[in-house]
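As you look at this complex, bear in mind that one protein chain is not there, while each of the others sits in place.
And then chain A:
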Amino acid sequence: MAIVKPEMKSYIWLETADGSIQEVEEEVAMFCPVICRELLQNGKGSSKNCAISLPERVNPANLELILEFCRFHQVPGRSNKERKKHDEKFVRLDTKTLCDLASAADSLQLRPVVDLTSRALARVIEGKTPEEIRETFHLPDDLTEEEKLEPLRNMTDDPRIRLLNRLYARKRKELYDRKKLKNVDAEEEPRVDERSVDDLLSFINSGDQDSKGVRVTKNKKKSRGRKEQARNLSSNNEAGNYNKESNCHTSGCLNGDTNNGSSPSRNSKLQNSPSAMFSSKLDLDDFDIDDELDPARKEEIDREVEDFARRLDSVWPERIQQILSLGQETRRLRPISMNGNGSMKRCTAGVDRG
């Protein structure tokens, strides 16, 4: 039997896992199904000696919060609006406390608090990157690279990388040209479609576009009607639900991907002579370097590149070395990226941002 106090309220005794015991109004505590059951079915909680042992996940701190919630809501007269307002304020807690509270409430089967905290935690998670979520919840970064299959950060959006590419491409071209001089029969007849390297790389002589002819769109008028009308693009009948386009699932984490032909040899391809990687006769130079350029423009580019190299404070091989060594240190490597000179290198997240 519960002790009846002068105020006509009964109290029961609750014990948390750490051994501390407290007295709580019965009507408040009964809000929790688990406590309710212990009291009614097992007759516990009437005295300090037979206090109700609360689940391990309940500690004094979150118990206080839970009881506060129960205390508010077990008062019958409150309006829905009041209750809602209370709840909104109630979950304005830091993430750790929310998790703790959710866990405790779950063990007490206090559904409303579980719902509230879950929803609040969902709002915490929404909009965050995986990294941010990890930080917020103190979670380990234990997915392997393959498992992540993260979309690659575009390496070349770093202007320094771009300039590096140019520098490197220039050097490669010098090598190539020297080789060409040695090798008299390097090129046979000029390619009919004028796609020789020089033409492609030149600004002025941008290739004869007209030789490709003006292509008329094939336009079969089908019963589909709309789509084939213009010679230009643009579908005019797309459902406008662009929200759907926010994700391609290949970017998500798919483990055990079968296609990943990531050969272990990739690692070993971090080397100093990327030109060896590409055995094709295609020149993969960054296209804006060309000896056919008018001298003024060439000079301009040269100056720009040298200037940037100076500002970079390192000549490209050192930078590459840096990148390589960073790559080898970190356990979690970003997937392959290929820079303009065609070398394969593993770059870390740190390099991406740098």
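Some observations on this one:
The working rule: a contact is a pair of C-beta atoms (placed from the backbone, for glycine too) under 8 Å apart; a residue touches a chain by one contact, two chains touch by 3 or more; residues count from 1.
Following the convention adopted for this analysis, contacts and distances are computed from a predicted model.
The listed options are "DNA polymerase epsilon subunit 4", "Cyclin-like protein", "Protein rogdi homolog" or "F-box domain-containing protein", and the UniProt record of the chain not shown names that protein "F-box domain-containing protein".
By the touch rule set out above, chain A reaches the unshown chain at residues 34, 38, 53-57, 99-100, 102-103, 106-107, 109, 114-115, 117-119, 121-122, 125-130, 133-134, 137-143, 147-157, 162, 165, 191, 193, 195, 197, 200-203, 206-207, 209, 212, 214-215, 217-220, 222-240, 242-262, 278, 280, 282-288, 335-340, 342, 344.
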